[in-house]
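With one protein chain held back, the other chains of the complex are shown just where they sit.
Chain IDs A and B follow the sequence of writing; residue 1 opens each chain.
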Amino acid sequence: MCLGIPGEVVEVREDRSDLAKVDVSGVRRVINIGLLEGEEAVGPGDWILIHVGFALSKIDEREAQAALDFLKGIGQDYEDELDALRQSHIE
Amino acid sequence: MRFVDEYRDAEQAEALAAKIADLCEPGRHYKFMEVCGGHTHTIYKHGLEDYLPDNITLVHGPGCPVCVIPMGRVDDAIHIAQQPDVIMTSFGDMMRVPGGTKSFIDSNADGTTIKMVYSPLDALKLAKQRPDQQVVFMAIGFETTTPSTAMTVLRAAEEGVDNFSVFCNHVTIIPAIKAILDSPDLRLDGFLGPGHVSTVIGCRPYEFIARDYHKPLVVAGFEPLDILQSIYMLLRQLNEGRCEVENQYGRVVPWEGNQVALRAISDTMELRPYFEWRGLGFISHSALRMREDYARFDAERAFDLPGVRVADPKACQCGEVLKGVLKPWECKVFGTACTPETPIGTCMVSSEGACAAYYNYGRFERDRVKEATRA
């Protein structure tokens, strides 16, 4: 359920602080950011998750990096194992 | 696309798949339910099952908001649309969903105006542009979508728009998961939790699943590597004898959810005593309606609805498919009487339904396909 797409905030409207222009891969739409009021202020360069015209959450770059590091770690393990396997064939 | 492409990497998938295979105990069969239709969509769209060993089965859960709407509610929406000077609006997902007699697209051929909108705010905008018409928004969706409807109603109230109302069909995910957990013929080893619902409700509401039902749950993101990683985390829990709620989707899901969103919901809506879910039957406290304070935005109060229940044909076995007892192709009507063109049961209604996803994307024998796609 519930398609959510990451987009980058381009600008927050001066007259309506609950609206922001957001870029998704080169196309732009005004998104309501009123649901993010509880968090620190959203500004240009922040990434948000968009669902039916609303921002549901601000994307946490540190958490995103942590997940990617985990994946890289697994990838490295796998490479190491493959290497070990190749070496064992040679011997 | 940032936060998308890096989670679709085929090489990392291969590495993760090898780890997953390592974690599986030989001879043991694992059944995990992805609660959310969005996950079902990701699994089929990317062909993710190609990476899973044969002894892991993914069971496609009830989290497709379009699928669970009873046919009678579609009929009610069409009834509203047939009233004079009404423009009905809803998401594109609803347009082809058949009711007891017809779908929105068929109804428009009969003369109603049912328009597709991208956001409930677009329906509100339409109401302001067309003061001579009553604009009704058929709201569907789980907690992901509910805050958007709530915020739109609050905005309508603030701006004093009096020709806008909501036909509220919002449902809540926890009672549905509980209904599935309580069914006697269920055999599941763990859950992939709905990532986007969790941005709103957080991770705490799932704790009873680990505590009372002893099933692990990992809140999962929607890119294919997110799902593989979540399966990996479930297997680790099982192997280590743990049973917890974990959050794989930390980049988007805060543990405590979104308080502003929860407040907007509780300000405008309240739980219904019970609501009928297609395929699962009546579930108590599983859906929302407009609060008395916002009665003037409630289409259910404004229009006299027929409210006739429409039952699925007896041959339809959606209930068993939803619980993972049957695979889509094991249902008697699958692919012949019940197809995406004439979806007679809930699992075939939207491309996120278990049967439609299998029919549209996975309807082939995997060995032959592996042969065909070999470079």
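Assume a residue touches a chain if its C-beta (ideal position, glycine included) is under 8 Å from a C-beta of that chain, and two chains touch if they have at least 3 such contacts.
Please note the rule applied: contacts and distances are computed from a predicted model.
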| item | value |
| --- | --- |
| Chain excluded from display, named as in UniProt, from "Transketolase domain protein", "Hydrogenase expression/formation protein HypE", "COG3014 family protein" or "Xanthine dehydrogenase family protein subunit M" | "Hydrogenase expression/formation protein HypE" |
| Shown chains that the omitted chain touches within the full complex | A, B |
| Which residue of B:50, B:212, B:270 or B:293 touches the chain not shown here | B:50 |
| Residue ranges of chain B at the interface with the undisplayed chain | 1, 4, 8-10, 13-14, 37-38, 41, 44-51, 64-66, 71-72, 91-93, 95-96, 98-101, 105-106, 108-110, 116-118, 122, 141, 145, 224, 305-313, 315-316, 327, 329-330, 332-342, 344, 350-352, 359-365, 367-373 |
| Interface residues of chain A (partner: the chain not displayed) | 1-3, 5, 24-30, 50-52 |
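Simple rule for what comes next: only the chains that are shown with their structure count from here on.
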| item | value |
| --- | --- |
| Residues of chain A touching chain B in the complex | 1-4, 6, 8, 24-25, 32, 34-38, 47, 49, 51-54, 56-57, 59-61, 63-64, 66-68, 70-72, 74-75, 77-79, 81 |
| Touch list for chain B against partner chain A, complex | 1-4, 6, 9, 11-12, 14-16, 18-19, 36-38, 63-65, 91, 118-122, 141-142, 144-145, 147-148, 151, 194-197, 199-200, 222, 225-226, 229, 248, 250-254, 258-261, 264, 352 |
